[in-house]
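Sharing a structure here in structure tokens format.
Shown here: the complex without one of its protein chains, the others still in place.
Going in written order, the chains are labelled A and B, and every chain counts its residues from 1.
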Amino acid sequence: MILLEDVHFAYDGLYTALRGVSLQIDECERIAIVGSNGAGKTTLVKHLNGLLRPDQGRVILDGVDTKHFSVAELAREIGLVMQNPDHQLFLDSVEREVLFSLENLGYSKEESKARCNRTLNNLGLEGLSERSPFTLSGGERKRVALASVLATEPRILSLDEPTIGQDARQKENLAKMLGELNEKGKAVIVVTHDIEFVIENFPRTIAMANGRIIADGPTNSVLSNDDVLERCSLTRPQLTETARCLHKVFPEVTERLTLIDDLEAVVVKVLGGG
Amino acid sequence: MPLIEFIDFSFKYLGADSLALRKVNLNISDGEYVVITGPSGCGKTTLCRAINGLVPQFHRGYIAGNVTVDGKNTRAHNVADFAPIAGLVFQQPENQLVTLNVEREIAFGPENLGVEPTEIRRRVDELIDMLDLEHLREKHPHEMSGGEQQRVAIAATLALKPKVLVADEPTSNLDPQSAETILDLIADLNRRDLTVVLVEHRLDLVSKDASRVVLMDQGCIVADGEPRDVLSMDICQEIGVGIPKATQLYKRLKQRGFNLDKVPLTGAELAILVQEAKQR
Partner (left out) sequence: MSIVLALVSLLFLSIIPLLIIFCCLVPIIGAAKSLRRWSRSMKGLSVLLIFIIIFNTLLSTQPNPFSHSIALTLRLVALMTSFSIFFLTVHPDELSQSLIQMRVRFEFAFAMSMAMRYVPTLGQEAYAIMDAQKARGVELDKGNLLKRIRNIVPIIVPLIIVSIRRALSIAESMESRGFGASAHRTYMTVLKFRKRDWAVVIISFLVLVLVVYVRLFMSLPTWMLWELPI
């Protein structure tokens, strides 16, 4: 669906952020992008919706080079939710915030209203539709920003660090919602440092370092690679660490287990049950 | 006498709908390493700010009960009076570094309190050495990574020689490796006799070093005790707190009828406990 072909990009022509990045994203994919700060993750994601344009290489959406479209036109297909919701919120009611995005993209008043209500309901924000976003808590503001992007029902949704400041329950809700979007055929891309969240919810992981993609594949194998973890400033996921410790004592336990159900089953077997 | 005492303390921010803290009773003694955790909105941030007087002196509101820190009541003293007693470190490193280089940043606190210049210089050099900041001495905050900035913020707070370090989610905005480095630093400071109160979601990283875990929900303290006891309680999952995976596994195994000797907080502990259980 969307393709990056050997994309190179430097900020102000000086600071090289992407050095030859190529990747393909299809419908219904759930992808996590990891890497240390400055690796190019956010730069990459901004190329998807045209906020940044490649110095070299191409970004192709459905077979057409995105350079033919403006950011506003691409916003219909590709939504980007930034890290800080306060960078978007400026109107005096949650409802108006969501309607703003819809009207910008040219939806009629009736269509906008219908989509707005649907989205607010989906995110549990109906009760807050008249409230000013500035009076809401941090987590609620994040959901409002998310709602304003989701209302336009883009085919590809990118989120930049959506789990920062969220507690365990909020992360579960977010994961559930992203899963539902995915089932409806949308591609979901998340830029994050939260490896536990990635392991539990994203089958494919792209690891970046120094402007290049150093790994792109099933999350299980990408995040079991110590070299990748080191270069992305990540630490070993808790269950992988547990699996490793168990492996030292019980060699029959494979080192690569990353889901708690699997680990539970294995330990039960070791203890002579099940 | 405990260093920090909350006695039936309640607080509601001006303009808020509900109480941020409800009749909180909490005692923290010298040398403890207390981890405070709970779902969003439970009051942990307000609790931190109540320790150095920001609540109620900076954040106005309705207050009931008392908080005494090192014998001083937070209702009756300015925030500045608590600066040499309780040092606060916040979530955003960018907003804590207000000067243009590391030396001045560390000197900022003592300068405010009128400490002698030679003593300030001595503290600056001592902290730069202790926290390994030599290579950052002349750098502008903008040129530093999040982890480095947070280290400088901690140094700047320690320059006032506080008795307790209160850190409100200091690693939220950092990558995992930097987060571990900062948390290791805090654990090390605690071993050197600094009392620590830390608000943190990543319990897998801090529970092994903490002496106590306090669980909060909707302004109240719902559990308070040793990490192994509190984190194995069912209430953690009920209120939506993420316990270490090793502890989760322990609970699941218990449900299946496999009892391990102790509650594990890390993968390594779990492996040893499983081995012991098998040998029985």
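Criterion: contacts are C-beta pairs under 8 Å (C-beta built on N, C-alpha and C of every residue); 3 or more make two chains touch, one makes a residue touch a chain.
Keep in mind that this is a model prediction, so the values were computed, not measured.
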Exercise for review: Can you work out which residue in B:H142, B:R192 or B:R280 touches the chain that's missing from view?
Suggested key: B:H142
Point to revise | Residue among B:F9, B:Y33 or B:F90 touching the omitted chain | key: B:F90
**Study point:** Residue, one of B:I4, B:A50 or B:A107, that touches the chain absent here
**Key:** B:A107
Study note, to complete from the structure: Out of A:L105, A:I214 or A:I260, the sole contact with the unshown chain comes from A:L105
Study note, to complete from the structure: Against the hidden chain, subunit A presents residues 46, 49, 51, 70-72, 75-76, 79-80, 82, 84, 86-90, 100-101, 104-105, 134, 148-149, 152
Revision key, fill the gap. Had the left-out chain been drawn, it would touch subunit B at residues 49, 52, 54, 58, 78-81, 83-84, 87-88, 90, 92, 94-96, 98-101, 103-104, 107-117, 120-121, 124, 141-142, 153, 156-157, 160
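Just so it is clear, only the chains that are shown with their structure count from here on.
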Review point. In whole angstrom, what separates the CA-based centres of subunit A and subunit B?
Key: 29
Check your understanding: Of all residues in subunit B, which touch subunit A in the complex?
Key -> 38-41, 145-146, 169, 172-173, 175-178, 180, 201, 204, 240-242, 244-246, 248-249, 252-253, 256-258, 266-268, 270-272, 274-275, 277-278
Check your understanding: Which subunit A residues qualify as touching subunit B in the complex?
Key -> 36-37, 137-139, 164-172, 193, 195-196, 233-235, 238-239, 241-246, 248-250, 260, 263-264, 267-268, 270-274
